[in-house]
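The complex appears here minus one protein chain, its other protein chains still in place.
First chain written, first letter: the chains are A, B and C, and each begins at residue 1.
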Amino acid sequence: MSLNEETKKEYKPLIVAFCCNWCSYAGADLAGSSRLTYPTDVKIIRVPCSCRVNPLFVLRAFQRGADGVIIAGCHPGDCHYTSGNYFARRRMTLLFSMLDYLGIERERTRVEWISAAEGVKFSTTMNEFAKTIHELGENKKLRDLRCEE
Amino acid sequence: MDKFLQEQILRMSGVNTRKCMKCGKCSGTCPAYDEMEYHPHQFVAMVESGDIDALMQSNSIWTCLSCFACVERCPRSVEPANLIEAVRLAVIRQQNANHLKAQEIPENLEEKLPQQAIVSAFRKYSK
Amino acid sequence: MILSYYPGCTLKTKAQDLDLYARKSAEVLGVTMEELEEWQCCGAVYPMASDEIATKLSAVRALENAKEKGQDLLTLCSACHHVIKRVNHDMQTNADMQMKVNNYLQLDEPYTGETKVVHYLEMLRDLVGFDKIKEKVVNPLKGKKIAAYYGCLLLRPSDVLQFDNPENPSIMEDFIRSIGATPVETPYRNECCGGYVSMENKKLAQKKVDLIISSAMEKGAEMIITACPLCMYNLDANSTEHKLPIVYFTELLAEALGVK
Partner (left out) sequence: MQKIGVFICHCGTNIAATVDVEAVTEAIKNEPGVVYAANYQYMCSENGQALIKNAIAEYGLTGVVVCSCSPRMHEATFRKAAQEAGLNPYMVEIANIREHCSWIHKDKVEATEKAIILARAAIAKVHLNAPLISGQSDVTKRALVIGGGIAGIQTALDIAEAGFEVDIVEKSPTIGGKMAQLDKTFPTLDCAACILTPKMVDAKSNDKITLYTYSEVESVKGFVGNFEVSIRKKARYVNTDLCTGCGECTTKCPSRKAKSEFNMGLMNRGAIYIPFAQAIPNVATIDPQYCIHMKTGKCGLCEKVCSAHAIDFKQQDEIVEQKYGAIVMATGFNLINLDQFDEFGYSKYPDVVTSLEFERLMNAAGPTEGTLLRPSNHEHPHTLVFVQCVGSRDTSGCGKPYCSKICCMYTAKHAMLVRDKYPDTEVYVFYIDVRTPGKNFDEFYRRAVEQYGVHYIKGMVGKVTDKDGKLIVQGSDLLENKQLKIEADMVVLAAAVEPDPSARSVASMLTASIDTNDFMTEAHAKLRPVESPTAGIFLSGMAQGPKDIPETVSQASACAAKVIGLLAKDHLVNNPCVAQSNELRCNGCSNCEKVCPYGAISYIEKEVNDHGVREVRRIAQVNEAVCQGCGACTVTCPSGAMDLKGFSTNQIMAEVDAICR
């Protein structure tokens, strides 16, 4: 795309954030209405609950060139669907250790609990995560080479 | 308004003066209040507005007891005592600006005066 | 129980009683105080400015020495306790300070706040236990009404020192009870005595001390105990109206344990 020829040279990480509709997506909305900035690297996908995040989505993101994936849900005990975030936590713990084994650093994957009232936490978490990913640099592991330009 | 000094004070003290909500609890709590020209809440306000020269020339900076009552009781965690220490340091780090000079100590010595008092005062009042 | 011990300058000179009776009492209580082989003055005041590094090094050295021996570091003087505990907190939490201090000291293994700093009173409460002291008392100070004077340095800032409730402490009162005496609570027990400012402004110290002592007398105290040589000096030498005996708490402990 021509719009961005110049800035393209600088490394811009790609971060996919899965946010549950009830807490973290609303937290992101609050960060927005409070004008709390975080890098454009973060792109949010809305899911009804953190337990809707299939490990396949995370794998796919890394295959397609994501440098970091974060899953954000309601605080333990506060899940809109009672227990979804507990499922997410267990699944992701397992998945992340497997990814670590495959060479995708533990710091590239994260689960965070961010409530609808925590706009500040959303923005600081995203800033921190983006900074971490920036320092780690591009993710080369698991990349589907057919996706390369 | 001295921007450079203000920044220096803020950096050294680690205090964010903007957190102050001007409740005056620090001054309500300060045990050395009556001996001070400027009081703890004024320290915060004056650093915030950059009026630092007046503070540096005031006796208040030598009167603060470093008892941390203002730090402990501040509802906004502003830490006025840290600011006062930073202003004091800004003064004594200047040339020949020690508030307590080594040669003055013998005349202050008393039979019972503990070393701790001399060391503390020397640390607080001289570089 | 063996603890590394940091006495501090004043305890070697003007406040020898504080030190002497602490050691004697510890023996009775089964605590071995191993004085650090090498230590320097802690500086007596905690340097608050973020760019003060050199003035904190002596505290770090003491902490490091205790770490090497794998022991907790026991302190007695309020000022030393205040400085060493706060510097230790810096070494635990302030990355900038950690880096600068360790770069300077060039230790084999960087020091990052591993040592636990324990005040003698904390030792009595947490490691020995006031109940055990009660058992060991041979000479209970029955009927003696004693006011505890905490001062500032033991209690504040409470989030770092974690010593006791900063506004309503009880450790010294519990101590007084454990040696059989009756504690007298005074409202000024955690207000400043005038500290080092007595060198500069004696009048201020006198005002503060008079308030502390008159309030203790009003509540019926016969004596005041303290853990700080500077408080001791101010309360003793700068009171103008009334006089009360001012005693180091360790002296009373030794008396109760029968080793004075």
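As a convention for this text, a contact is a pair of C-beta atoms (placed from the backbone, for glycine too) under 8 Å apart; a residue touches a chain by one contact, two chains touch by 3 or more.
All values derive from a computational prediction rather than experimental measurement.
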- Give the labels of the shown chains that the missing chain contacts, considering the complete complex. A, B, C
- Task: Quick one: say which of A:99, A:116 or A:133 touches the chain that got left out.
- Result: A:116
- Footprint of the hidden chain on chain A, which residues? 1, 3-4, 7, 14, 16, 21-23, 25-26, 28-29, 31-33, 35-38, 40, 43-49, 51-57, 60-61, 64-66, 74, 77-84, 87, 91, 115-118, 123, 147
- Contacts from chain C to the absent chain lie at residues 159, 165, 167-168, 185, 187-188, 191, 215, 218
- Message: Could you pull out which residues of chain B are in touch with the chain that's been left out?
- Response: 19, 21-30, 33-34, 39, 41-42, 69, 73-77
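One rule holds for everything that comes next: only the chains that are shown with their structure count from here on.
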- Pick one for the touching-chains graph, please: line, ring, star, complete, other. other
- Would you kindly say which chain has the C-alpha centre located farthest from the C-alpha centre of chain B? A
- Whole-Å separation of chain centres (CA-atom averages), chain A against chain C: 50
- Message: Distance between chain B and chain C based on Cα centroids, please, to the nearest Å.
- Response: 24
- Message: Going by the contact rule already set, what residues in chain C reach two or more other chains?
- Response: none
- Residue list for chain B, restricted to those that touch at least two other chains: none
- Task: Please give the residue numbers of chain C that touch chain B in the complex, ascending.
- Result: 8-10, 13-15, 41, 43-45, 47-51, 55, 77, 79, 152, 155-158, 166-167, 191-192, 194-201, 203-204, 208, 228-230, 232-233, 236-237
- Task: Over in the complex, which chain B residues touch chain C? Could you list them?
- Result: 11-14, 31-32, 35, 62-69, 71-72, 81-82, 85-86, 89, 99-100, 108, 110, 112-121, 123-125
